[in-house]
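Complex shown without one protein chain; remaining protein chains in place.
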Amino acid sequence: MNKNVQTFLACDKDFDKSNIVLFGAPFDGTTSFRPGTRFGPNAIRQESFGIETYSPYQGRDLEDISVCDIGDLDLPFGNTERALSMIEETTSDIVNAKKLPVMVGGEHLVTLPAVSAVLKQYPDLCIIHLDAHTDLRDDYLGETLSHSSVIRRVWDKIGDGRIFQFGIRSGERHEFEFAKAHTFLQAFDLQGFETLPELLGNTPVYVTLDLDVLDPSIFCGTGTPEAGGVSFKELLSALLHLSKLNVVACDINELAPVYDQSGVSTAVACKLVREILLTLKGG
Amino acid sequence: MNKNVQTFLACDKDFDKSNIVLFGAPFDGTTSFRPGTRFGPNAIRQESFGIETYSPYQGRDLEDISVCDIGDLDLPFGNTERALSMIEETTSDIVNAKKLPVMVGGEHLVTLPAVSAVLKQYPDLCIIHLDAHTDLRDDYLGETLSHSSVIRRVWDKIGDGRIFQFGIRSGERHEFEFAKAHTFLQAFDLQGFETLPELLGNTPVYVTLDLDVLDPSIFCGTGTPEAGGVSFKELLSALLHLSKLNVVACDINELAPVYDQSGVSTAVACKLVREILLTLKGG
Amino acid sequence: MNKNVQTFLACDKDFDKSNIVLFGAPFDGTTSFRPGTRFGPNAIRQESFGIETYSPYQGRDLEDISVCDIGDLDLPFGNTERALSMIEETTSDIVNAKKLPVMVGGEHLVTLPAVSAVLKQYPDLCIIHLDAHTDLRDDYLGETLSHSSVIRRVWDKIGDGRIFQFGIRSGERHEFEFAKAHTFLQAFDLQGFETLPELLGNTPVYVTLDLDVLDPSIFCGTGTPEAGGVSFKELLSALLHLSKLNVVACDINELAPVYDQSGVSTAVACKLVREILLTLKGG
Amino acid sequence: MNKNVQTFLACDKDFDKSNIVLFGAPFDGTTSFRPGTRFGPNAIRQESFGIETYSPYQGRDLEDISVCDIGDLDLPFGNTERALSMIEETTSDIVNAKKLPVMVGGEHLVTLPAVSAVLKQYPDLCIIHLDAHTDLRDDYLGETLSHSSVIRRVWDKIGDGRIFQFGIRSGERHEFEFAKAHTFLQAFDLQGFETLPELLGNTPVYVTLDLDVLDPSIFCGTGTPEAGGVSFKELLSALLHLSKLNVVACDINELAPVYDQSGVSTAVACKLVREILLTLKGG
Amino acid sequence: MNKNVQTFLACDKDFDKSNIVLFGAPFDGTTSFRPGTRFGPNAIRQESFGIETYSPYQGRDLEDISVCDIGDLDLPFGNTERALSMIEETTSDIVNAKKLPVMVGGEHLVTLPAVSAVLKQYPDLCIIHLDAHTDLRDDYLGETLSHSSVIRRVWDKIGDGRIFQFGIRSGERHEFEFAKAHTFLQAFDLQGFETLPELLGNTPVYVTLDLDVLDPSIFCGTGTPEAGGVSFKELLSALLHLSKLNVVACDINELAPVYDQSGVSTAVACKLVREILLTLKGG
Partner (left out) sequence: MNKNVQTFLACDKDFDKSNIVLFGAPFDGTTSFRPGTRFGPNAIRQESFGIETYSPYQGRDLEDISVCDIGDLDLPFGNTERALSMIEETTSDIVNAKKLPVMVGGEHLVTLPAVSAVLKQYPDLCIIHLDAHTDLRDDYLGETLSHSSVIRRVWDKIGDGRIFQFGIRSGERHEFEFAKAHTFLQAFDLQGFETLPELLGNTPVYVTLDLDVLDPSIFCGTGTPEAGGVSFKELLSALLHLSKLNVVACDINELAPVYDQSGVSTAVACKLVREILLTLKGG
């Protein structure tokens, strides 16, 4: 391979020959507290060579599967709607090519256009949402397109009973009340995640992983760290169940590398991307 | 509210209408290792807007209670005795006004004058002390007013059997021996904290929380991090028992923000201040 | 003063009694490289107590003048147009009250709405622009409202011959060509600044100071540091000439504190805000 | 003691009167990712005064045992073989003086020459290896002397069934396969460590502790942090079993202080050095 | 261009169509103080998109010239001789293809094999050396292949009167005495650099720029910062004279990004690489 070609570890297969397509959505335009997730996807790509291709957890190797990393989108700055359109378009292209999209954010709002694109192909889509925050606000300072409203906007599209939230430990009172009425919400931990395969069977699933579901002890490189999260082992253990689900798309978001100068947060994200890729069907 | 008024999250009620009064004691004059806790209270105030007012752990909201944050004391530099006098005076003013003082340090020595002030009102006061360190030295390099002697000085005032120490994992041999004879000391963890409500009943209690009781994985922003501490979940779980105690005053200390450039330690402290405030009677 | 009221050093006068009104515009929504200027105005306010109110350069003291710091605007995230509207409105309010607005950014795009507001009152307004970058692009990735297009947008409003650029050392070739035709541009340094009083006489002047005009050796806390800039002494020396101009509004922008963990960049910005305030007529 | 003499906490006894000899091996010449372990031993020495000499875990005090810290070796830069020779020679000198060597690295390759020296005295030596990585590669980019090959090289010397690996969670597939055939490897955690005393009886044991066996939440100051590690409490709990083994030499390595600006990683290493010293026979 | 191809800014031309070939030599194996220059070339490549392709200093644009960035060499760790061989081989390949090599280090020792390769083609080669340090030691802790001996080793090859050193302000006494006898050495500043075109005429010249010749105020991201250096403007001004020399090869080295978390040092290096490329004949 050309030395100047830089992909996520071992995700250097041709688009045509790949079942999975990885891309970066370096957008943090609605981040309300500390920005910087725009640097997440490139950091993950750069640092991925610090881990191995082989997973001793799964006994599988990235070298054995076919993933094409098509790089980061060239998103505009200061124009949320146009950025979201571009993400939706790319996701649609991948889905239309019968490939499984894996998006690396960026802030959590990037999930909205990706879900929109996938939903066209899979109208019965369910959402598995791992996060510290409910993301169920109706708006933030008047803006309805906000990282803190993203799951509410997804609910606007897919309605009750199809969103499964885990690890949630922060939100306004009304958000938790909204969840009671409209989503499944497991507060504080990941209990029940292991029941999802039985519950969802072959239903197409979109997995959105906000990395701040992790405790900030292991993942401080994010805009809004929230104590009391799950450990890496707990998260990994849950994610391994994905191999028994019909995951048709997923995203990993909210890494803001600048806030963790040790590099650990980026390394954690790289390892989780590897493990998720290895759970995917057709990978 | 005037945009320039900066209080801890939602602690913007009038003094007269508040049951709880929060203030900062930005003192680190006897810190023997790495100073910087003087910046703790302001950091907590500034960053508190990064968390929510609502606690999903308690189902309560800071908006529902009345807390007045009167800001930081203007303590002198280089004169320990005068600084301690000012803290004692402020604490007395709050207690005399029949309000519950919540002090944010600063180093741990700030607890001494606050206890002195509260003790006048509540002669049968007990102390609940969460810390990594015994703080039972008789002196440090000849100084008897030292952060590492603060609980010993408190003992000088209240005597045997009224100090309950948890999470302790560092000290000199003679300090642990002193504890055996004179205090209740739970080494390494918080076991037994849940028995305090039954044990103490309605006895007035002063809670002093040295944040380094937490494991440095989640709280590295402190002068003397000590591995092997309790997790955030363990600490929070213990603190929720405070709602069943007659807490008449408390302090949270030893955040030194400069040593944690990720901001996590400050966010952790903010969340704990919120949770403690929500456990207080009359809050 | 209430201990919780936090203004820029000594800028705590009543709005009605002040000739100068300072406010923060914490916007960085179009920043294309490294975001974080949203934290600039608060950082300046917090750290301003680290400098003195007295300027030995001017023999004047902030205590002698009347400035009201009204705090930061609550700008939305992800909606550039609405944020700019709010800035324009605030600036108009100040100008209409016959007071001199001093805005602290935020990214450089905040200058556009402020100029728009001031221009209504002073149709013959000229712009003095200190910066490392030309900011004369027509658009950035298709967006015409961009920090790198801000002076071009100002030019759209006021036209040829009324923009005076200093310290410029970065831009695309066509930007420099545009400058040759439409603005006065002094590349690399501040030569000629001292001739402005004679040149402009009593013309109303808007001064926009992009702090990255400074060499990154003294100001690394900015999104796009550009070597080869002016020294602090050179910049201060130039700015002292402002006392001989009819400055009717000004802004200081592009401090991103997170990139300078030593705190020097913020201290530099504080000192420059002090010096600029002390040069202002009616201050 | 002369104020300029700096040893690890309380390890200031005369060589002749000491049973244990501590030395630093500041070598990081084959580190493939992020270098900096050369600063490990000095950092541990400098920061050790931040912890106590007394261990409440063991009820023992460094003041009660006799350890001589002979300082850091003056290893050359850029010549791996010569550096390893110097380490082997120093270890031999200590072993020949009938003292127990405790080496502080440096990168993990320093274990190879130390084992070689100890093996001469104890031909039936077994190795206890705590690490995140297998370190069983045959070479790295063609180099057989590499930190990622060190245990493979040790195996070359001592053969099958004498290496006990714990906490391993990263490696290439073939390394795990090699381990299956030739070593005892406990993946992911330290289960079984407690059976070692019964298993090994009085067999002479060399303990090599790569600190990255710890989870990066508590130990981010290392070149290749690997999520999913053991907690400090788990590690300490395992290490306390060493007092029941015939440990004849040990090393602690892979602290790279620059990657953890909070200082926690160094403090963790200091505490582990103290605890290990206190478990040693004849200490 | 493929989004995953990452070259230094605009250096994305085909090898065959390029007159200049840029490559990275990520080697820091003999660094005696603080390592980390191995990350220099990749950092420069990544951050180069933060500057413009156009130089207002020269009125030239990288888009106008043909440069091929072939990426970083895969150098082994812990084997100095093999790493140097690989650098020599690559340099030879470029020179033999009648192209001008521009190497980005890495520590300064990388200059030795590059000079060796160039010397074969240009036996009358002279060296222009900008640095804080003499680099004229005969060995360092016994090693003759050392970053602090590199110019001495170059002298071994080309002898007296052909090395021109500028900006030197650190070394042992005997190194300065050696320089008096064998090289031209301008201490402390760059005086005389402007006379080189007249002095050297059409002689083939190898330029080696150790970035620590810059004052650490503007370039702290290096292993051995040495106060009292030249300013960016002084250095740039000198380098612009290169366009009047017959430069046949050059290198830029000693950036260690980790020591400058503001990113300024990397940005400075990027700008200097751009400016040097634009001075090269045939560029």
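By written order: A, B, C, D and E. Residues from 1 in each chain.
Simple rule for what comes next: contacts are C-beta pairs under 8 Å (C-beta built on N, C-alpha and C of every residue); 3 or more make two chains touch, one makes a residue touch a chain.
A quick note: this is a predicted structure, and the numbers were derived from the prediction, not measured.
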Q: Can you pull out the displayed chains that the omitted chain is in contact with?
A: B, C, D, E
Q) Which of these, D:Asp28, D:Glu52 or D:Asp72, touches the one chain of the complex that we don't see? A) D:Asp72
Q: Out of D:Thr7, D:Gln58 or D:Ser85, point to the residue that touches the absent chain in the complete complex.
A: D:Thr7
Q.
For subunit B, which positions touch the chain that isn't shown here?
A. 28-32, 34-36, 38, 74-80, 82, 109, 140-143, 145-146, 258
**Q.** subunit E residues that touch the omitted chain in the full complex
**A.** 33-34, 168-173, 176, 187-188, 215-218, 220-221, 224-228, 259-261
Q | Where the missing chain touches subunit D, by residue | A | 2-7, 42, 46, 69-72, 74, 261
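Here, only the chains that are shown with their structure count from here on.
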Q | Chain whose mean Cα position lies farthest from subunit D | A | C
**Q.** Distance-to-centre winner among chains (Cα means, whole assembly as reference)
**A.** A
Q | Shared interface numbering between subunit B and subunit A [over half = same, under half = different] | A | different
Q: Identify, among A-C, A-D or B-C, the interface equivalent of D-E, where equivalent means over half of the contact pairs coincide by residue number.
A: A-C
(Q) Roughly how far is subunit C from subunit D, centre to centre by C-alpha average, rounded to an integer in Å? (A) 55
**Q.** Residue numbers of subunit C (touch at least two other chains)
**A.** 34, 74, 261
Q | Interchain contacts, given as pairs of chains that touch | A | A-B, A-C, A-D, A-E, B-C, B-D, C-E, D-E
